[in-house]
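Only one protein chain is missing; all other protein chains are in place.
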Amino acid sequence: MFTVLSTVESLERLNKNTFLLKVKAPQLATAIKPGQFCNIKVSDADYPLLRRPFSVCYTDGDTVYFMFDIQGEGTRILAEKKTGDQLDILGPLGNGFNTEGDFEVAVLIGGGIGVAPFPLLIKHLEGKEILTFVGARNSEQLIKWGMRNILVATDDGSEGFNGNVIAYFQSEANKLENKKIRIFGCGPNPMLKALQKVAEKKYDCQLSIESAMACGFGICQGCPVKKSDGMGYYLVCKDGPVFNSDQIVIE
Amino acid sequence: MFTVLSTVESLERLNKNTFLLKVKAPQLATAIKPGQFCNIKVSDADYPLLRRPFSVCYTDGDTVYFMFDIQGEGTRILAEKKTGDQLDILGPLGNGFNTEGDFEVAVLIGGGIGVAPFPLLIKHLEGKEILTFVGARNSEQLIKWGMRNILVATDDGSEGFNGNVIAYFQSEANKLENKKIRIFGCGPNPMLKALQKVAEKKYDCQLSIESAMACGFGICQGCPVKKSDGMGYYLVCKDGPVFNSDQIVIE
Amino acid sequence: MIDLSVQIGRLKLKNPVLLASGTVGYGNEIAEFTDLSKLGGIVTKSLSLKPRIGNPPQRICETASGMLNAIGLANVGVEVFIKEKIPFLKKLNTTIICNIAASSIEEYVECTRILTQEDAIAAFEINVSCPNVKEGGLEFGNNLQAVAKITEKVKAVTDKPVIIKLSPNVSRISEFAKIVKDNGGDAVSAINTLVGTAFDIWTRKPKIKNITGGLSGPAIKPVALAKVLEISRNVEIPIIGIGGIMNWKDAVEFMIVGASAFQIGTVNFINPKAGEEIIDGLIEYCKKMSINRISDLTASYEI
Partner (left out) sequence: MIDLSVQIGRLKLKNPVLLASGTVGYGNEIAEFTDLSKLGGIVTKSLSLKPRIGNPPQRICETASGMLNAIGLANVGVEVFIKEKIPFLKKLNTTIICNIAASSIEEYVECTRILTQEDAIAAFEINVSCPNVKEGGLEFGNNLQAVAKITEKVKAVTDKPVIIKLSPNVSRISEFAKIVKDNGGDAVSAINTLVGTAFDIWTRKPKIKNITGGLSGPAIKPVALAKVLEISRNVEIPIIGIGGIMNWKDAVEFMIVGASAFQIGTVNFINPKAGEEIIDGLIEYCKKMSINRISDLTASYEI
């Protein structure tokens, strides 16, 4: 964990609401593991006050990629960055996905901007068979950048499977029955909750979850998530953001 | 008084710390009188909270000019505006200079960024003889844009008269003895105080003064300046910013 | 059609948007920017019996998402108000609430007694909470007995609704709301400004001549919301919410936590059309939420 002053290399629009930000940050690029995130100061001023957490999307040489949706004021400011701007980044944060161990097929399931950490994850899954379920409201909001073996689901049926991405995965799951699979899920809470249920006692499943955060590195205690064993809370920023599906209770 | 969404035409650097901002704002350009000011919202967000007051520097067709120094956060943001940006401006505010009446020579005395309102004033003084005393710390900080018949004073003597602009005016005043003159002064308070003393009972003199302001149009009562008759306060934004030299007590 | 009208005790407003005392003067300047007849009403600058010239400069200073002011209740006094300001206010076709700030209980009563004869005035807001005058202000606002007495005595000389504007600079604001209710007050406004200060580190002098000032603006919104909620959950009295409202979303938040109407202050300095814009926003919000009467929003929090 450290802070770096990175330099914006480019900002690219992937679709109406989604951006791909590339920054030069050699130290970070080397240190980062898939599923980890960074806490970004979107402006020089004290406004907005807090940093904003974003998963690392990809790394390439000295360059770190972030993929983000415009949500509110902070991401709006981020979307105005220009090549050459300086960006204060704190990271790498959290534990990341566990890609070790014995499995044949990596099933990545992402809803909306939840696919953000997948490109780097895919890079680290070399040698495994990969299936990427990508869900979105409609075809306009689909994010395919950096994904592999994409299976598309849209809520309005405008592209691919007509329905949510978990339902799609379930309808396809029988094809994977004889293989040892591991699921990596990331997306909005309702999706993760549904996935958790599907995975229960059946699949090896890791979920990357979100939480409001102040610090991102364990000092504010602002980001609890209930432990499934009833023994209090994990901190999403420090103990997560990736958890085994059965470790936590998603609200 | 009204608010307009103007469009930035250009932002030019006049010297190390001084900028010339041109915005397209037809309605304002028509309405404005020399010595009036506008209250500018430097960002779309609620930060910085308050508008920032700036004298109108010049108008040309539909275009309104402002001249400003970087002082703090608000002017720093203003200095980052790009051609095409929208700028929310409230104006025209205050009473402006009185250019009516019977005088032959207009003596404009400005210290630092205090010269900002002079270009438009000069435009309105057509037919009069004009002398513009321009003071600055040093030659690097001198602002000559839009001035006429410039007499320069610098505190460090790096250009023109070696000393402050009031001392310079005094040393030149004898040359004007037989003419009917009117002084227009604008600059930091110590300068205006000195000028007030020089003008006392001797010269017809108008001073444009500054004050912290919240609204700029008379509703917050945040901008008092003591009346010289002891009967309370004027509001700088509404009753000023231009006052006859003998009307007010400058602190 | 969405019914925007609200009722603050006996006082009916065409909509819940009021302009706060001290942030609209007597209405004339702001009328150049906005159609005041569209608003629920305006609350005039705090009046005292005699004119006050106010505090010496500097009276205001900006802070993070807020501002400090110590105007010192500069006002024209009751007599000039009646003669010179009321004629204009009458023409506005909006509800006029007259705010009074005094240095003694007698002065509050005397002001109200005189002003209650003016038809143009629909209600009184009694400012017991101005932090910027030495004699009364804070002292009254922090003293339950004083607030009780002022409420009772002012009520005795007017039939018009009496709203007490509460100070946030207390531990339990609901105790003050309760005493207002118990003494016949019709409603409370919450909140006035928080006491704050700022110093220049180079001169070591206060940035405001009065040393301390009142903090307003978005910075105080969370505090104001908590105070309104506290009153709402503990006392049955209509509340006018105030503090840091910049847009319709903030306004909705105040109604949700318990306000029947709300006042906007600092935002008028930045966007003098904010009041009208908030009305438009409220209408859109109600449509989206299928709310037919805006008053249904009041205290609709789900806790």
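Order as written gives the chain letters A, B and C; numbering starts at 1 within each chain.
The definition used in the following text is that contacts are C-beta pairs under 8 Å (C-beta built on N, C-alpha and C of every residue); 3 or more make two chains touch, one makes a residue touch a chain.
All values reported here derive from a predicted model rather than from experimental measurement.
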item: Residue among A:G163, A:P188 or A:G218 that touches the chain left out of view; value: A:G218
item: Contact with the hidden chain (one of C:L68, C:A177 or C:I294); value: C:L68
item: Option from A:R51, A:K81 or A:R182 whose C-beta touches the chain left out; value: A:R51
item: Of C:A219, C:I240, C:V267 or C:I294, the residue in touch with the unshown chain; value: C:A219
item: Residues of chain A in contact with the chain not shown; value: 1-3, 41, 46-51, 90, 211-226, 232-233, 238, 251
item: For chain C, residues in touch with the removed chain; value: 63-66, 68, 142, 169-172, 194-199, 201-206, 211-213, 215, 217-223, 225-226, 229, 244, 249, 252-253, 256-257, 285, 289, 300-303
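The criterion applied here is as follows: only the chains that are shown with their structure count from here on.
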item: Chain separated most widely from chain C, comparing mean CA positions; value: A
item: Computed distance of Cα centres, chain B from chain A, in Å; value: 54
item: Averaged-CA centre spacing for the pair chain C and chain A, given as whole angstrom; value: 47
item: Multi-chain contact sites of chain A, meaning residues that touch two or more partners; value: 47
item: Chain C, residues touching no fewer than two other chains; value: 65
